[in-house]
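Only one protein chain is missing from this complex, and each of the others stays in its spot.
Entry: subunit A
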């Protein structure tokens, strides 16, 4: 008898669990629907279901992408589902999510792929089912299936080269580069969060290439560190050192940052995303070591992306500045392009752009809206 009771209890709990779930989801849908009813009627006869699969949720960046996507969804009367794997290395989780969303037969799908190769077969299925896929944030290069119709993303190489240009304009750093000798070289550190994603590889490359071009005016430049970017030269007086953390977690970034900080001759550091910035800040007492009179006051630092901690570091003048993409537009464009693709209109790739922000301009309205918390 007791057993039966227990079975009943388990079932009841499972049901409750499930229903809370479904309940929560449907509420969300209704809100989107009701607020976008008018436009929805304008745009098309019925609500379109469009899932957007991000690379994760943990960074503010994705929240801003989500905000942009939500606004576009409201405008076009789209039932939006926004999800991402628990961490940006969970390739398997993302593949499963993508498959599950595909099984719901959406009119179009948005995708920020963690690993394009892992998704080839699922993209084939999209092509078979005639479901257009719009990539956002990162594309699927040479998509063999033809399911990917367009990509809304930042030209990462171009964006990261802005930081290198700013380093080239920084007198403190230029002076050091001029005075550097092979015996007493100056080191410029770069921390990409990983050496896997096209985004990080592109940013690293964009920065390294531009920095090399600029620094070559002052001496021989060698690029050391991780294989992906390595380009070594003998007798160099300027060393660009690209160091990749063992995992994408903040603590691993911190470890790499610490070893970089103890490198003799370190004059500048470029951090390729919010994750790299967070880990780096942890290694410099939340940025205080970079302040006037701090241990690393002389260090020139630039970041990429935004987020509360990074913005604070820029505002305090601890960072020379940072490059920001336009995450809001990435999300907005992704949904808009999905809608167009679903209706059979042709869409093409969009460069959503990037800006440089520092303490002097970060409160300008047009910059402030890009620099999310």
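One rule holds in what follows: a residue touches a chain if its C-beta (ideal position, glycine included) is under 8 Å from a C-beta of that chain, and two chains touch if they have at least 3 such contacts; residues count from 1.
One rule holds for everything that comes next: contacts and distances are computed from a predicted model.
Undergrad: Which of the following is the UniProt-recorded protein name of the chain this complex doesn't show: "ABC transporter permease", "Glutamate synthase", "Transmembrane sensor" or "Cytochrome B6"?
TA: "ABC transporter permease"
Undergrad: Considering the whole complex, which of A:48, A:102 or A:370 touches the chain not shown?
TA: Answering carefully, the residue with contact to the hidden chain is A:102.
Undergrad: Write the list of subunit A residues that the hidden chain touches.
TA: The missing chain touches subunit A at positions 2-4, 6-7, 10-11, 13-15, 17-19, 21-22, 24-26, 28-29, 57, 81, 83-86, 89-93, 95-97, 99-105, 115, 117-118, 120-121, 144, 194-196, 226-228, 244, 246-248, 252.
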